[in-house]
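In what follows, a structure is listed as structure tokens, so that the remarks can point back to it.
With one protein chain held back, the other chains of the complex are shown just where they sit.
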Amino acid sequence: MKTEVIDEKIQSPIRNKVKKEKWRSFYLRLQKNKLALVGGIIVLFYMLLALTASLIAPHDPYEIDLLNKLQQPSMEHWLGTDDKGRDVLSRLLYGAQLSLGVGFASLFLGAFFGIILGIVAGYYGKWIDTIIMRFIDILLAFPGILLALAIVAALGSSLINVTIAVGIFTIPVFARIVRGSTLSVKKLEYIDAVRSLGANDITIIFKHILPNILSPIIVQGTLRLATVILTTSALSFLGLGAQPPLPEWGAMLSNGRDFLFSAPYLTIFPGLAIATLVLGFNLFGDGLRDALDPRLKK
Amino acid sequence: MFVYIIRRFLQTIPVLLGVIFVVFLIMKLVPGDPAVLIAGEGATEETIETIRNDLGLNDPLLVQYFSYLKDIVQGDFGESIRSNRPVFDEIMVRLPITMELALISILFSIVLGMIAGILSATKPNSIADITIMLLALIGVSFPSFWIGLMLIFYFSVQLQIFPVAGWDSWMHIVLPSITLGAMGAAIIARMTRSSMLDVIRQDYIRTARAKGLKNRVIIYKHGLKNAIIPVITVIGLQFGVLLGGAVITETVFAINGLGRLIVDSIYARDLPMIQGTVLTASVIFVIVNLIVDTLYRYFNKRIELD
Partner (left out) sequence: MLEQEDKILEVRQLQTHFFTDEGISKAVDGVDFVLHKGETLGIVGESGCGKSITSMSILRLIDSPPGKIVGGEVVFKGENLLSKSEATMRKIRGNEISMIFQEPMTSLNPVFSVGEQIAEVFRVHQNMGRKEAWKKAVEMLKLVGIPSPEERAKQEPHELSGGMRQRVMIAMALSCNPEILIADEPTTALDVTIQAQILELMKTLQNELGMGVIMITHDLGVVSETCDRVAVMYAGKVVEYATADDLFDQPKHPYTIGLMNSLPRMDIDQESLQAIPGNVPSPYNMPNGCRFAPRCPHAKGICHDAIPELRNTDDGSQVRCWMYTPEWEDHSDITKAGVK
């Protein structure tokens, strides 16, 4: 009951209108940014490919055909065949499912725990904040990919373990950003007003703080997807992620590497796939950031 | 300043203890019994139990942690399961190679990134700026292992300028450094540009112009010294990314550094070696951060008052 009363007071029609206009101007700014548009199209394109892979793939990505191994790109096999005669294009299409799937899964994993830790640290402060942030500092003390590498080493090489490892690797980024944003939102007067009206912590966090810190989370999430995809494919490239015969792009690249001299396209195409997808997320993320926070622009 | 360094140094101690604890904990998660691994297949239950007792594996977790910590502090990282040699000795053989690679790469990143960033910032929205920023975007988007392989394919296989692999002469250093430094260069270029653009708008730049200074002096003396402050932090963070990235670069170029040692130990499930290598890399990163923070402090004396 209480929350309803509060909502009525806070969400006046004017507030809704302001909100609507905010989204409209955000949309206009995003539309103006041509590069962001290109990024968005690339990302959507890959998502579409991933969703329809089973329909549009010309061949079975797992079908071994040793008679036709290491074929140059041709009409039959647009991007050639690998050392086991499997169609590279079909494998790339199915690989999009893996890359995007693992990417989103580890992102959500990391974001989920990162956001919780960040909000709790920022909202409650004091010793809880100290403990959480020390823990985050420790995670950040591992250089680059090494934390994910160590976790995979412990859990064993598989795509699921890579997802978990990269998810943990992603926690600190979100925790820090969310903590910072929570601290600044917490200072706003209307949070005090809401509290004085009797809202409890859970209501304040979910109804009032979380919606206000959504934009940095979305921007960070998009940009982080780029890093996550790079990291998961790197782990698979090292042989610690997707295991054969899975058509994961990093793993395909690692496999193609043995034929760099005779069949360079086995290395070129999976690499291009990773590169363009990551580029798409980066372009789109940069555009989102500029549109959501015009102050940061140039 | 001295007090600051001491205080900052003391702050890193709990972080280091935490890092050691995490490494210790992660390796406790490893499925399988290290005692079985060491004893080898077909060992009797008694032998395994003896080894377990010798290794202290039957002690409570915290006791094990403190005895591990004690060993680490004394430079005893245990023995490699694979080679039976002390982990510490093997790391010391590999570490200089990785440090050389990392330092050359970060130098490459800094020089290329800052020059590109400054060029971009001095002529915003020009063709040069747009080109540099697109290249930087590519730099942060392309996977390093792919860049490395493409460099090998073009410069080593096609043009035959640089050797494919190894670490013997300066010729061997070029391609790996580019591979490892590319992302850093891109990130530093982006940061330098935005920081420089921010600085150029400041009032003191207007003052410098009103003084009748040359554009060059304004940008490189009055602008750069201010713009470099946030870039320093990025360089520090980038060094960490680079240490991690060495794992990939060394694999691609078959360089026998620390990174490759980590990967090989993971393949061989050589637990003491994995612990030792990951820990070494982290300690180096923590030290680098300490240096970077001190530098930041040096360049940005204002924060002492704020």
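First chain written, first letter: the chains are A and B, and each begins at residue 1.
In this text, contacts are C-beta pairs under 8 Å (C-beta built on N, C-alpha and C of every residue); 3 or more make two chains touch, one makes a residue touch a chain.
Here the structure is a predicted model, which means the values were calculated and not measured.
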Chains in view that touch the one left out, judged over the entire complex: B
Sole contact to the chain not displayed, among B:T12, B:S144, B:N226 or B:N289: B:N226
In subunit B, positions touching the absent partner: 202-204, 206-214, 222, 225-226, 299, 301-302, 305
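FYI, only the chains that are shown with their structure count from here on.
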Geometric centre distance via CA averages, subunit B-subunit A, whole Å: 23
Subunit A to subunit B touching residues, read off their complex: 134-135, 137-139, 141-146, 149-156, 226, 230, 233-234, 237-240, 250, 253-254, 257, 260-261, 264, 267-268, 271, 274-275, 278-279, 282-283, 286, 298
Residues of subunit B touching subunit A in the complex: 14-16, 18-19, 21-23, 26-27, 29-31, 124, 137-138, 140-146, 149-150, 152-153, 157, 194, 197, 239-245, 247-248, 251-252, 262-263, 265-267, 274, 278, 281-282, 284-286, 289
